[in-house]
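A protein chain is absent from this complex, but the other protein chains hold their places.
Coming up: chain A.
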Amino acid sequence: DINQRNLSTLTKQHHLTSWFVSHRRIAIPLKSTRCLRRSNLTVLWSGSSLLAMDVTGQAAKKEVSKIVNDEVSSIEIKVLLFARARELTGVPDLKLKMPSGSTTKKCMDELVIKYPKLEEVRSCVVLALNEEYTTDSAIVKHRDELAIIPPISGG
């Protein structure tokens, strides 16, 4: 549990002065805590729970909610590309940042935006999530592995 003592330690470590604690109580290992600094803002969160933030000035408050929405609710997945898909992008794998709750289809859409050449195989490929074939509507989680699989030809 993130208890009062841990939180004080964390806020001191990251030089936070005023803090706001998420009302959600979940067990979070300390090592999964992330800290973000942008100009005069510091946001400390773990998983999807906001632990503490330091805000200076009214204008800053608007920025915080935007940052919180972007960063606290964003996830990062690993994308693997094979065969023709890899040739079209030029990379065998990459990291993709997506809003929390994104579907595999949205991830694919984002990949095609980043690598327009992927359009050539868009309708051909199937997707695999964490080494299992998946559907367009599956939801990706932080640190998932999404594989872009063109028509296979083993054997």
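Here is the rule we go by: a contact is a pair of C-beta atoms (placed from the backbone, for glycine too) under 8 Å apart; a residue touches a chain by one contact, two chains touch by 3 or more; residues count from 1.
In this section, contacts and distances are computed from a predicted model.
Chemist: UniProt names the one chain left off this complex as which of "AP-3 complex subunit delta-1", "NADH-ubiquinone oxidoreductase chain 5", "Molybdopterin synthase catalytic subunit" or "Sm-like ribonucleoprotein"?
Modeler: "Molybdopterin synthase catalytic subunit"
Chemist: Give the residue, chosen from A:A83, A:L96 or A:V112, that touches the chain omitted from the document.
Modeler: In the full complex, the listed residue that touches the missing chain is A:A83.
Chemist: When the complex is taken as a whole, what residues of chain A touch the one chain not shown?
Modeler: These residues of chain A touch the chain that is not shown: 80, 82-84, 105, 120-121, 123-124, 126, 128, 131-133, 135-137, 147, 149-155.
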